[in-house]
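All remarks here apply to the structure that follows.
Removed from the display is one protein chain of the complex; every other protein chain stays in position.
Let's turn to chain A:
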Amino acid sequence: MTLQPPKSNTSATTSGCFHLKQRNVHYSTQHKYSQNMEVATTKGVLSHLSRLEVQKRSLKSQPQQPGGVKALRATVEALLTQRDQLRAEIQTHKNIKKLRVSMDKQCTNEEEETEEGMDEDSENSNLLRLMARHTQLKDLLHAHNVVGGYNVVKTRQGKGVCVSVATFYEGVYLNTYNLEIDVKPTVRISRHNVPPFIPLNNLAEQSNMQTDLRTLLDPLSQHLNAFAGRQQQFKFVKELHKSVEVMESNVLCSLLVLKFTVPREKTAVLCSLDYTDCTRSLPTRVHFESDAWYVSTNVLNWMRAATGSQ
């Protein structure tokens, strides 16, 4: 319904004038329906106009205009989509995890192959199974790395491989040593970062690496891990105690000479540790020396126990 203020009293349509007049009569409490129609109508029109003005102003001040509601509806739609998407992703996650659990059980032969009742169609369930298998493979490959595997990588279209030998001591993963090996035409070590005091060439010669690389890698790993163990021990000893001083050590960590200064007795004892077996991280021989004419047996016994020698 549109309200049209009359242009003039006389030109107004009958209905329009009549409405106005009626309105005037309705709203204008001050004016009774009088014989002086002109006066009454003018006053009514004016007050009506002012009334319209007030309504317009009050509509503007309200935040929810028709445009505003549309925007809100759009926001609701967007949020609904977002929520449904998240719900779907979380449910898919759950389904994959469930599939994975049953796949793990199958692998350890705990369960017969059973079809988990999935609500998805067969194409979706194929994708889900594939995704579960993907997570399983990634975990298994991670496990191979964590348990000290050689991390073999094929290079140069199968003409070479890269391997890494992991070292470990007392619960800590230490340095990794890498080798680049040519596979064709013969098996040959091309590059590596194994320290020179590790007899790599000897090990290669003594191995069967042409047919089985592990006959080289396993002994190499033994040497490197034993070295890493000795190296860590030497490092700890240096930081040990002020009464223990390192007099001599070598790069291979196969020889260590320590000076113990026995606090109460003010005597010095030299302790030499020989690690002649390079495949072990324990000493093969321990030797004590002292200038003092008397070193109490308590101290000697303690030192024997501490270095693990008989």
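As a convention for this text, a residue touches a chain if its C-beta (ideal position, glycine included) is under 8 Å from a C-beta of that chain, and two chains touch if they have at least 3 such contacts; residues count from 1.
Everything that follows uses one rule, which is that contacts and distances are computed from a predicted model.
Trainee: With one chain of the assembly withheld, which option in "Centromere protein P", "Pyridoxal phosphate-dependent transferase", "Dynein light chain Tctex-type 1" or "DNA replication licensing factor MCM4" matches that chain's UniProt protein name?
Mentor: The correct option from "Centromere protein P", "Pyridoxal phosphate-dependent transferase", "Dynein light chain Tctex-type 1" or "DNA replication licensing factor MCM4" is "Centromere protein P", the UniProt name of the unshown chain.
Trainee: Thinking of the whole complex, not just what is shown, which of A:123, A:239 or A:291 touches the missing chain?
Mentor: A:123
Trainee: Provide the residue numbers of chain A that touch the chain removed from this figure.
Mentor: For chain A, the residues touching the absent chain are 55, 59, 62-66, 68-69, 72-73, 75-76, 79-80, 82-83, 85-90, 92-93, 96-97, 104, 107-108, 123-124, 126-128, 130-131, 133-144, 146-152, 154, 163, 166-173, 213-214, 218, 221-222, 225, 280, 282.
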